[in-house]
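The next block holds one structure in the form of structure tokens; read it before the comments.
Missing here is one protein chain; the remaining ones are kept as they sit in the complex.
Chain naming follows the written order as A and B, and within any one chain the residues start at number 1.
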Amino acid sequence: MKKRGLEKTLNLILTGVGGQGNVMASRVLAGMLVDAGYVVTIGETFGMSQRGGSVMSHLRISPDEVKSPQIPAWGADVIVALEPLEALRVLAVYGKPSVSVLSNTRPVYPIGVITGELDYPAPEIIKEKFRMLAASSWMIDATDIGMRLGNPVLSNIVMIGALGATGLVPFDRRMFEKEIKKTLSPDKRLINMKAFDEGAAVIR
Amino acid sequence: MIKLGAQARLKKYVLTQGLCTGCGACAELCPYQVFYHDRTVQLFRCDLADGKCYAFCPRTPTDYQSLKEQLFDHDDLTDEIGPVKGFFLARAADAGVRSRAQHGGTVTALLELAMSEDLVEAALVSGQNKEGEPEGRLVTNKSDLAVYAKSRFTVSPTLAAFNRIKEEGRKKIGIVATPCQAQALAKVRTAAIEGYTGAQSIGLVIGLFCGWTLAAEKFHSLLGEYCLPLEELKRMDIPPGRNVLELCTAEKTLEVPLGEVEACIRSACRYCLDSTGEFADVSVGAGRYGMGEHQMSGWNQVLVRSRRGEELIGLAREKGVLEICDAPDGALDELKKAAVEKKRQGLENIVAKSGSGKNLLYLKNHTQPRDKKAGRVKSVSRQKRQDGDS
Partner (left out) sequence: MSKLLSPDKSTVLFLGNEAIARGALEAGLAVASGYPGTPSSEVIESLAAVADRRNLYVEWSVNEKVALEVAAAASFSGLRAMAVMKQNGVNVASDFLLHLTASGTRGGLVLVSCEDPGALSSVNEGESRYFARMLEIPLLEPADFQEVKDLTKWAFELSEIIGNVVMLRSVTRMSHASGNVVCAKLPARSRRAKFSYDGPVMDSKTGPMISTPVVAKHLLHQQKLKTVEALFEKSPFNSYTGPARPELLVITSSVCFLYVREALSMLGLRGRVGVLKLATTWPLPDRLLRKHLGRAAKVLVVEEVLPFLEENVKVLAAAMAGKTGIKTFFGKYDGTLPAAGELNPDIVADAIGGIMKVRRKKPPASYLSEIKKAASLIPAREQTFCAGCPHRASFWNIRRAIALDGREGFVCGDIGCYSMAALSPATGYHTMPTLHSMGSGTGLAGGFAKLSAFGLEKPILAVCGDSTFYHAVIPALINAQHNRADITFIVLDNAGTAMTGFQPHPGLTVSALGETVPAVDIAAVCRGIGAKVVIADPFDIDTTTKILTGYLAQKGEVKVLILRQACALSPEKKGKKTFDVRVNEELCLGDACGCNRLCTRVFRCPALTWDKDKKKAVVDEVICAGCGVCVSICPQKAIEKAQAVI
């Protein structure tokens, strides 16, 4: 197991709404990095959050030490969001000037917005905030790609593919393929690789 | 201070104050409010600032005097019994209709006439649901009308049925209304709510004289005490001068002292000032006067109030569906006296409830009629009785 690249801890936050596949995505990412020789900590909460609430996975990718499962405020290096409002929510607590943000475009409306009590910020405003608060940002139509491939839940894999292509995190397609072989049956692997590749294509 | 929404105000100022008359005007306008088991029920919370429920309710603050000026001819307005174009006794010419009626069958005869002459396309009367509870019923076949002829002693939320009628299905309707329902319909006609066209289907309002109605739960308890199942009750009446309520089944008649019945009166009725249906086109009551001492059994007292009402009576004479005769001397005075007493009592109860003579709850700009000698009513229609007496 060779270590690649990271000299100090990389903090990544994966976020979305319960049920979007956040947990699976964090496992896949972490699995790849453990195999690459890093000390990885994932901090997550599940259960209640699944009932339509916000979910976050904090990934600490360290060359040498077990890090706490919660990233400190202003401590995120990369934010990967399956839902744009959640990207903003995470940015508002964990963002710092050098952060990079990858966000899905499709909104999932909070119940307070659906009932008309609260307002959901317009997509242009969200994009604008990303521009102001992040060093680099990408908007990816991950759910649309997922739906095209036959299942909207594939959006999480699309995002991982995109993340890989940015080079922000030390993993590549080969490592991803190896990782999903551990848990997915052969018939599912193909569609996941397609989703990964489509995500990567958006970045390039 | 956050202003309460319409539904909240309705609850605060009417429903929780014992002022709800059960007229049904606020029910079935939307999925939030229904009338159920003798009560107006708010199923869910609505946060709209204003609404038809509040606007139509006869017990939200209303300037009734101004409403009368808007809907009736000024010269016809009396202090005691509202607008009067004419006053006489009448009964249905058809003996079959009379036999199934409470008194003279005048309401049924007028509705049948209005339907045959296409003044209205349907009648809204009070019927019963499967559990024996009164509810509004839309009758489109005039031969079905006579079934609904008897008096009700617990309120029928007839206006809920009015609200239920879909906009597209609305035609001109003739509505049999208690005084509070006639008040609500007057508010429906004058509220001018944007996008609401329901008022256009009010073709005719036939008012009923009313002193009070009974709270269903208390009334059913009372029946229970007398071992009289509700389903067996065929007819109820208060015979003149005897201070009892007659309960008639197919086999027998039971008499209940009025004192016991009064304990069952719906609380809202104590705050009502209108015993003669002042906002109807025509109001009909029992042929009874002199504080119930004298009676023309089998006849109705009739007050004609509006032009529409006048036209209807004119048509009734022409088609011969009503027998009409002059009321005996003093009958109108007696009627006015009784009406004034109801207003006096109602106002006294309102002030007792509000705690101050300056707070008349739902009455805006109210003036109480002064005691004065009743004068002759203008333009009383005279008609010789069919037996030729003058």
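In this section, contacts are C-beta pairs under 8 Å (C-beta built on N, C-alpha and C of every residue); 3 or more make two chains touch, one makes a residue touch a chain.
None of these values were measured; they are calculated from a predicted model.
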Among B:Tyr13, B:Tyr32 or B:Phe279, which one touches the chain that has been omitted from the display?
B:Tyr32
Of the residues in chain B, which ones touch the absent chain?
29-32, 34, 36-37, 39, 41-48, 51-52, 195
Could you please point out the chain A residues that touch the chain left off the display?
17, 19, 27, 30-31, 34, 39-54, 65-74, 85-86, 88-89, 91-92, 95-97, 108-121, 125, 129, 132-133, 143, 147, 152
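One rule holds in what follows: only the chains that are shown with their structure count from here on.
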Mind checking the centre-to-centre distance between chain A and chain B? Centres are C-alpha means, answer in whole Å.
69
